[in-house]
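First, the structure itself, so that you have it in front of you.
In this view, the complex is presented without one of its protein chains, the others remaining in place.
Take a look at subunit A:
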Amino acid sequence: MALIFTFLKKYRVAAGAALLMMLIELAVELSQPVLIAKIIDQGIREQNASVVWLWGGILVGSAVVAFIAGVLSSFFASHASQGFAFDLRDKLYDKVQSFSYEVFNRFAASSLITRLTGDVSQLQDTIFMSLRFMTRVPLVVLGSVLMALIVHVKLGLILALTLPVLIVFLSWVMKKASAMFRTVQNRLDGVNSVIQENLTGIRLIRVFVRMGHEIGRFAAFSGDLMRTTISALRLTETTMPFIMLIVNAGILLVLWFGRVEIAAGEATLGQMVAVINYALRTIGALSALSWIVVTFSRARASSQRISEVMAEQAEDQAAAVLKATGATNTAVNRTLQGKVEFDRVSFRYPGSDIPVLEDISFTVQPGQRVAIMGATGSGKSSLVALIPRLYEETGGVIRMDGIRNTELDMAALRRGIGYVPQEVLLFTGSVSDNITWGNEHATQEQIEQAAQAAQIHATVLGLPNGYDTKLGQRGVNLSGGQKQRLTIARALVRRPSILILDDSTSALDAVTEGQLLEALKKMSCTTFLITQKISSTASADLILLLDEGRLIGQGTHEELMAGSKLYRTIYESQTGEASPYVQSIT
């Protein structure tokens, strides 16, 4: 919750004004019973119409004042809460973008999205409501009791006596209820994840005839949810009748003693009526309570989730300094030549003790092409992810142009690298928008050059608006192969010294792939090519053969044919007497 106050500080004037306006409204409301008492005691009982006119007029006037204050408070509260949400979202997104890829992956993307949207909105609503209603509840209760005491001490005291009972009871309920609602939420998540799973796996469930099993599992989860929901709601629904019982008992006492006091001339009828009126207002205010409890427990959960993100470390100090001052620290900022050395590099994913890469050593000269082959899970993608420092190696040294990669400026390092990941990722926007993700200052000419090299230029010209054609979310209106080539163009437009293709030619047919590889040669950049096809490895200057995280062979095609049994098996399986793929010829 400390988070809320930190971010709200900037809007303290507006928030204060909103609260002030609320206090004005409150004052008007709390003065009403007193004014009624005056009308009864000085007007009606004294048969004085002018007094009634006077206080009646004041009542109307104060109603108008309260309304104006209310409208103003709406503006102030809205400004404070929306401004708060804007700042929070902005900071949160900055923070997420400052994460290293490793830290970023600690959160599921979907959970980051909820934190950025749902959780922020939840806090914003809570602040808005707090500034306008919620802080009102305790104030109305306290104010009513206070006013009752002012109107008539003895009668007011009766009302005041109910207060400790209420406070003890309510704090117990709140504590208990928020714990119970957390359980309800967990159970609900459980039910929803079973549904999600069943929808995704519906075919599998059918063919393995596990419908009964799944329905039983679901009924168990739903049953749990039902039971916890019932017991949580039972508690909150008991609150209100109980509160009413207590306060109403107070009213009965006020009536009893009031009559005695009036008979003794110690109190007036108007005073007693006013005290009763205050008691009724207390009940009214408290009826919003169970709703407030729920809102606050949700807000607490939201702010916790947001704080978790805020507490994570930013990528590295050098990058942070660079961002702040625009100057490099001690980090070396230079254009890459493209020489890459792995010196006994090993790697394991953070939080895991299973080595993904072990003792990998090789050297690549600028402009060379490296093909990386290996079984699923052998560490190919992890190896190339170390080059742009998406992850940090856990052992050994990686050198670029002879300089240790940690001594290079992160931005400069990445500027020299064109990276095409396995998974095709395009962004909403036009074709050229997508290509300029690689280099935002690229001219149209450079964009087209990159597209030509990536063998996508002709396809783009065939689109309705050429390079300005919009792509839907994730580029739905292009085929898999076209999307792949677009991601390659995006990497090429950087004119990188090092190009990484992580199995990103899989959807290309043989002819196009051949042309692409030919075009890449002309760009004379160091190329890392993860591939399954012998046809692509044959032209490589260096082939790395990985198995279970170890480098089991490196060399040219000829060297490996002579020296590696596995490589020969792969070669034979693919080029035996026929081609490997029959189905893709369409």
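To be clear about the criterion, contacts are C-beta pairs under 8 Å (C-beta built on N, C-alpha and C of every residue); 3 or more make two chains touch, one makes a residue touch a chain; residues count from 1.
To be clear about the criterion, contacts and distances are computed from a predicted model.
Peer 1: Using the UniProt record as the reference, specify the protein name of the hidden chain from among "GntR family transcriptional regulator", "Thiol reductant ABC exporter subunit CydD", "ABC transporter ATP-binding protein YfiC" or "Tryptophan synthase beta chain".
Peer 2: Per the UniProt record, the undisplayed chain of the complex is "ABC transporter ATP-binding protein YfiC".
Peer 1: Which of these, A:T135, A:S178 or A:N248, touches the one chain of the complex that we don't see?
Peer 2: A:N248
Peer 1: Given the contact definition stated above, which residue among A:V153, A:A179 or A:A219 touches the chain not shown here?
Peer 2: A:A219
Peer 1: If I consider the whole complex, including the chain that's not displayed, which of A:F104, A:F169 or A:F296 touches that chain?
Peer 2: A:F104
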